[in-house]
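Chains shown are a subset, placed as in the full complex.
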Amino acid sequence: MRIAINTGGGDAPGLNAAIRAATLAALKRGWEVLGIKNGYGSIYTDEPFITLDEQAVQGITLQGGTILGTANRGNPFEMPYEKEDGEWGTKDVSDQLVNTFKEHEVDALIAIGGDGSMNIASKLIKKGLDIVGVPKTIDNDIYGCDVTLGFDTAISIATEAIDRITTTAESHHRLMVVEVMGRYAGWIALYSGIAASADVVLIPEIPFSYDSIVEKIKEREAKGRHYTMIVVAEGAKEQDGELVTKGKTVGQEVQLGGIADRVANKLSERTGKESRSVVLGHLQRGGSPSTYDRLISLRFGAAAIRCVQEHDFNKLVVLQDNQLKRIPITSIAEKMKSVSLESDTVQTARDIGICLGD
Amino acid sequence: MRIAINTGGGDAPGLNAAIRAATLAALKRGWEVLGIKNGYGSIYTDEPFITLDEQAVQGITLQGGTILGTANRGNPFEMPYEKEDGEWGTKDVSDQLVNTFKEHEVDALIAIGGDGSMNIASKLIKKGLDIVGVPKTIDNDIYGCDVTLGFDTAISIATEAIDRITTTAESHHRLMVVEVMGRYAGWIALYSGIAASADVVLIPEIPFSYDSIVEKIKEREAKGRHYTMIVVAEGAKEQDGELVTKGKTVGQEVQLGGIADRVANKLSERTGKESRSVVLGHLQRGGSPSTYDRLISLRFGAAAIRCVQEHDFNKLVVLQDNQLKRIPITSIAEKMKSVSLESDTVQTARDIGICLGD
């Protein structure tokens, strides 16, 4: 048996642990393991693979990023290429991809990635590849997964950052706005905001009103607490529905951002208090994984190999109800896991006095 | 409504977060909150309570220990006292305890503790107290709980410690034996051992044989890996069943210990390699809680208050199948949650080549 491993999309803490567990579990069964370099985009280059042996994966559990590399040119159905006129276009190279796997006698593919990667996997399955998926995203918003690899590290980094910034807010009697990742779901903002004793948490699931935040600030002032910590997800929305995030082009990609500044400025205008904003950005996705992320990543990686062994393909290995389960990769397409407003976590936030902007 | 909060048994990271959430959630409902100082033993002293208001719980989420204090004289059914002849005996002061609650018009008790505390709670319930329990132990071995508060911090500390000691083992070509907590269950050893890429993990659930460990060491030497990391739970047992832990009296209590030294010495004799042992001990239970422990503790504390509000008493708030649930406090008595040898975590350990001593 020969398998290939791919890591797609943005990096997340735990990718290397998943690669290591999958590799060791496969080697233990006497299989061969290939790693796809820098995503599918490399598959029709001269050296698309590296051989993954025991040496290659030694000591990588605690390393951030992915030893395979990951690419923005990761979608074989829309692979960017430079046209003769110098413009950039995209073309479908998925057949080449499938053929390359055939030529290299790859029996199965372990696809580690987020919803984008799983959508690609779904299409590749239709083209005959045998795939097992591993759910990865620091945003924790993949449908059908109680938790994704990278999330625990992201909230741990965000929580420590909010802790630090809180002491400055308190010393300077300021409003401090900390922007964390989460374009469509508020998991990081909600969990780190609760853990770090934030006063206000703004998430995409709950369009917010400045009035409610100002009220919270005044309530705190009345208690002699002359500072307020506000955690905002990058995808948080004002109740008037205006798009608050402004696109900014850096390199070849569009970055969202700007909500923290906007909230800081509006609240200063409304309250006359000093405010500052901090955007954690890439701090949340890099570096050594937390103990929890190491564990869940190793469990996911090993479980994926057990799927292959049982020829139980086209499944995504997930944690559900505190148990490892397998769900069809296709079942998560076009879906997303948002924060439920009825969840006990949201109730907890309200119970301990956090303003959610509504 | 007036509630009292007690923290019993050994301290664990997250106790203060649970106290804070329960206090804020109760105050939000217009209730009064009393904290029991240093456990039930104080209940018939002059000042058994402190008043818990917003000020008292500010900023304590990230503090280790418990602001209430905890005591070894925490069992009202066997309260130690000094007899006239100077000897120590125990007596049942539970009726005094119940009366004190009546006198102070305490309507409900939030009991935060481990199995010992829940056994006490079960008996107090029979005497008419209305109690809601919150599961606490770094050992993670309370029956019916997927996770207990304090566990994630304990494995995080243990994992970082094993990481550090591994670099020394590798540089010096040594056998390193790290002893972690876990008298009856191997959760800390297994989870931290996997996360820190240990080579051997010994837990109470799997009596171990030195032969299998020596084999693992030789296998590694053959691969040019001249060091081996061994993580052992304090309650790990040799296959011959001999009790390997020797009691040592410090202060008024008996401490277990000694398994790490014993394993280190035996393996040196068997392999001729240098070995060292480190006992993490109290390092694992103190200090600031991890982000996960802050969250689960805050969720437990707030959920306990919702139980009280619904007059749903004599329940333990637990996390099951990734959801907060309530189970009868009496249902966990005389039971313990051991590591299942069929769990995917044990399979993961074997899949990535960890020797479990069997």
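Structural remarks
Chains: A and B, in written order; residue numbering restarts at 1 for each.
Assume contacts are C-beta pairs under 8 Å (C-beta built on N, C-alpha and C of every residue); 3 or more make two chains touch, one makes a residue touch a chain.
All values reported here derive from a predicted model rather than from experimental measurement.
The complex is a homo-oligomer: every protein chain shares one sequence, and counting across the whole structure file gives 4 copies, of which 2 are shown.
By our rule, only the chains that are shown with their structure count from here on.
Relative orientation of subunit A and subunit B, expressed as the C-alpha superposition rotation angle, is 180° to the nearest 5.
Mean C-alpha positions place subunit A and subunit B at a centre distance of 32 Å. Interface residues of subunit B facing subunit A in the complex, by the touch rule stated above, are 20-21, 24-25, 28, 54, 59, 61-62, 146, 152, 155-156, 159-160, 163, 191-192, 194-197, 223, 290-292, 294-295, 298-299, 302-303, 305-306, 319-324, 344-345, 347-348, 351-353.
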